[in-house]
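Below is one structure, written out as structure tokens; the observations come after it.
Apart from one protein chain that is not included, each protein chain of the complex appears where it belongs.
Right, chain A next:
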Amino acid sequence: MTATKDIQQAFKERLDYDELMNCMRCGFCLPSCPTYGQTNQYEAASPRGRIALMKGVVDGLIEPDEAVEKQLNLCLGCRACEPVCPSGVKYGHLLEEARDIIQQKKRHKWPVKALRHMVFEQLFPHKERLKNVHSLLAFYQRSGLQKAVQKTNILNVLPGNLAQMEKTLPPVLTKKEMKKRPFLFEAEGTRERTVAFFTGCLMDTMFMETNNATIALLQKAGCKVVIPEVQTCCGALHAHGGEKDQAKKLAKQNIMAFESIQADDIVLNAGGCGALLVEYDHLLKEEPEWKERAAAFSAKVKDFSEILLQQQFVEKQKLSLPSQIITYQDSCHLRNVMKTSSAPRKLIQAINGTVFNEMENADHCCGSAGIYNLTEQEMSMQILDYKMEKVKEAHAHTIVTANPGCLIQMKLGVVREGVEESVRAVHLADLLLEAVESK
């Protein structure tokens, strides 16, 4: 069978036809879709269009050719189209499945294969290695992989973008500093809850300070914080990048790690990871022996902002900062999948001395979307530039985000605009801790 026929067959077998039928093509999702907006309202770059393409392949109306694949790749996976869909179409699940099929059936040229292997199997599941991102980058550049990748037109944008991005990265802690952290933190004052902390891989390497800040805030809010040692990467990059099997493996590892701790909640500060964690039950839906355990796990997952609010953090702590205008960029997955959008805003608004200015379309994706800003650089930057315009219109000095990918992207936006002197991007946890400390 040719790859195309193979893909077509797998679409028929694996895509949920009921879900495809559920889309009644009303178009309510169109205005919420950033790629539809940025392509001058091209139907194929809309949720309704992408669903139609998937269904078209299943129905045998079209072949899953490169154009179809391109449109599926161009989707940010931000899932802004889901909450607005009155028919409740689970678009994200359809997309994940379709991408998985295409990835698995595709015969990649070796450099692409090698790069995917490096990112998905060698890098993200291994936190130790992630801590050496710098040396990995060096390896990537020296091994000849970079040259080979540059030749394929799929990822040839990677190095240029990375170079710009490097400027935005926070100083990585030394390995010794990383090792120093204990695994148990008692609550300040009376203990009211025990929470297990999901560290995430990027959060715990490049943004370890933010993780430390989050833990400190949770303590101040009366939580005992436990960090299960054997936890691993959430698997979101894999699930969204068409590596579902690997994602499932990671999910099981995490479920086991957290089962060993009797915590009230599983807390994290990265919406991108959280969205997959709350859907572990869906990810493992075909594995009877895991389904229930996954559901129990997922039910406990919460963003730290929700816990802080629930624990009356703002009543317990006096928050203040020097005068500044703050705006908030929603993390798509935090908002559209975890359904957390008001908690971060309430926390920010509780900081004395600052003004909160909602920017227009704060709920629109920033264009980061996993590794999208590497693989679809052009669209990603177009979306980012649009976003920075909105930041400017809000006259913000501080852009707050709640997800590492978005944070890097917004920092990149600040660099691209050349406004490093007057605008900064920070994670909500860091901002809140700053507000506690500077009172």
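Here is the rule we go by: a contact is a pair of C-beta atoms (placed from the backbone, for glycine too) under 8 Å apart; a residue touches a chain by one contact, two chains touch by 3 or more; residues count from 1.
Just so it is clear, contacts and distances are computed from a predicted model.
Student: Out of "Aspartate carbamoyltransferase", "Glycolate oxidase, subunit GlcD", "3-isopropylmalate dehydratase" or "Cyclic nucleotide-binding/CBS domain-containing protein", flag the one the UniProt entry gives for the chain missing from this complex.
Tutor: "Glycolate oxidase, subunit GlcD"
Student: Given that one chain is not shown, which residue among A:M21, A:V230 or A:A299 touches it?
Tutor: For the chain that is not drawn, the touching residue is A:M21.
Student: Name, in rising order, the residues on chain A that touch the hidden chain in the full complex.
Tutor: 18, 21-22, 24-28, 30-31, 40-44, 46, 49, 52-53, 56, 61-63, 65, 67-68, 70-71, 85-88
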